[in-house]
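Here the complex is missing a single protein chain, while all its other protein chains stay put.
Naming follows writing order (A and B), and every chain is counted from residue 1.
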Amino acid sequence: MAGTLVNRQHVRRRRLSPITAMRGAAVIVILALWQAISASGLLYNGVIPSLLAILRALVQVVFGSELYRNMAVTGFEVLGALLIGGIAGIAAGLALGASRFLSRAYEPYVHYLAPTPKIVFLPVLMAALGVGPASKLALGAISAFFPMALSIAAGVRQVDPVLLRVARSFRLSRFQIVRMIYLPALVRPISVGLRLAFGLAMVGCLLSEIALSNRGLGYLAAQDYAHFQIAHMYAVLIVVFVLAAAGNAAIVWALRRPGEA
Amino acid sequence: MATRREQFLARLIPMATGFATLILLLALWQGAAMAGYVNTFIAPAPWDIAQSFPDLFADEDVLGALAQSFAETFGAAAIAGAIGIPIGWWLHSRRLAGLAFENWVANLAAAPLVLLYPLFLVVFGRNAATIVAMAVVTALPPIVLKTKEGLDGVRRTLINVGRSLRLSHRQIFLRIMLPAAAPVIGNGLRLGLILSLISVVGIEFLIHFGGMGDLIATLGDRFEVAKMFAAICFVLLTSVAFFFIGEQVDKWLARS
Partner (left out) sequence: MVRRMLVLAAAALLATQAAQADSLKVAIPQKGNWDTGFVDYGIKQGFFKDAGLDVETVYTQGGSQTIQEAISGSVDIAMGTGILGILGAYSKGAPVRVISAEMTGAGDLIWYVKADSPIKTLKDTGGHTVSFSEAGSSSNLVLLAMLQQAGVTNAKPVSVGGIPNARTQVMSGQIDVGWSGVPFGLTEAKAGEIRIIARGLDSDIFKNETVRVNFLNTTVLAEKKAAIDTFNKVYAKTIAWSYSDPKAIDYFAEATGVSHDVAQQARDEYLPPPSVQPYEIKGLDLALQQAADFKFTAKKLTPEDVAPLFSDMMKKP
């Protein structure tokens, strides 16, 4: 038993190390390429500052107070958007995927509305909800709804019909079928849909902060660009990307199957 | 076995239900606008939007703007597909690469790429290539992730059958894996196309560089709100046609 435990740990350590090495190598290549382009003068280095300039700006950003209060605002907006848009999207996706009638009646409209650039509805949302975080959250929620609904609907339709027939032959209730057949089968589509929804919610919230706000990470980055403090802007964007990565990792971890690392 | 009439009704009744729901919502919006519950300077009544369509076509170069946006959208989606499907296959076939980089691809979807506009501008210049490039990067994540998901989800039974019939790796991929994964990959391409259109019109809207996004923003700047909504509806209506075609292609892939 102890030997198995040691073996598993050893395997896990061996599995982690090449992944980290691969990621590290990719990061080094990207950074080296950036520095080479910045130093070469091939492109305007006002927009491609050196890594040192970006690092200095990153230190300023991370150890300054401005970042954290703006991060709290954006974080609240994105989480709220994901919660509302995600739950609504799952519910809609389940309904559309499980019912051919509902799918034929309403799924085309979900498709048709999905490509709308939601930013054009910002004035309407601000008129209804004010210029504070609520309107940004609403825009993020609307953005998150569509990939979630479409991904879940497609996932529901791919559930093996044999499993459904077995469930019916065991006279499981609709709720039991959803809980024991659909939801386990939908973990992967939910994960993919949630990650896309998270991305769109984040972009929706950030874009609305750029359009009209007085706080948030999008506002911070937009002000940096307006004042041409490009290194500072990249530092804020690095923080945004790190938050996006953390959010994605949290989703993957929360939806991993038992036994998965 | 359902008769043809029953099959026809099985399609017609849901469609009619969906359409009736839409009409009901529009009627509610019109009523709210007429009763003063909706600020028509922000959200014009549906009838006002409908009436502004002739002026939109008469006064603005709508078709030219649409052609530009759709060319950029489909160009970006095609490039994203050409790049994204091989990357998705690579992440599927190289387990280590999949473990290392799948999350990075997902994280890219959350990246506010519009803030990197100056970087793209410097690299690609002040032309449509900048918009297309930004749309390609936006459309890549769903294509890559869905390709990997589709290939990962191919049932082992099918692959084992292929092996037992002594098919080569290439044959297993082309005759078993790709067709089995096609619906999911198709879903990824559709999501990529959606994100590409959102990205193109959104970037045009924010940076005023031609296309329907620029037209929508300009109409907003001139405070022609009904025409602005008409332009948004026009983008929707034309994208309906393209997505309908996409659905037919999806069905063909699923059947073949």
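To be clear about the criterion, a contact is a pair of C-beta atoms (placed from the backbone, for glycine too) under 8 Å apart; a residue touches a chain by one contact, two chains touch by 3 or more.
From a predicted model like this one, the values you see are computed outputs, not experimental measurements.
Touching the chain that is not shown, out of A:I30, A:L43 or A:A246: A:L43 (per the contact rule at the top). Residue-wise, the contact with the chain that is not shown comes from A:A127, picked out of A:A53, A:I87, A:A127 or A:I238.
Among B:L121, B:M177 or B:A231, only B:L121 touches the chain left out of the display. Interface note for the absent chain: among A:A39, A:V59, A:V187 or A:A226, the touching residue is A:A226. Within subunit A, the residues in touch with the undisplayed chain are 43-44, 46-47, 122-123, 126-127, 130-131, 210-214, 219, 222-223, 225-229.
Taking the complete complex into account, residues 39, 41-42, 59, 117-118, 121-122, 125-126, 207-208, 217-218, 220-225 of subunit B touch the chain not shown.
Here, only the chains that are shown with their structure count from here on.
One inter-chain figure worth recording: subunit A and subunit B are separated by 18 Å, centre to centre, where each centre is the mean of the chain's CA atoms. Within the complex formed with subunit A, the residues of subunit B that make contact are 11, 13-15, 17-18, 21-22, 39, 42-43, 96-97, 99-101, 103-104, 106-116, 118-119, 121-123, 141-142, 145-146, 149, 153, 183-184, 187, 191, 193-194, 197-198, 201-202, 205-206, 213, 216, 220, 228, 232, 235-236, 239-240, 243, 247.
Subunit A makes touch with subunit B in their complex at residues 15, 18-19, 22-23, 26, 43-44, 47-48, 100-106, 108-109, 111-120, 123-124, 127, 146-147, 150-151, 154, 158, 188, 192, 195-196, 198-200, 202-203, 206-207, 210, 218, 221-222, 225, 230, 233, 237, 240-241, 244-245, 247-249, 252.
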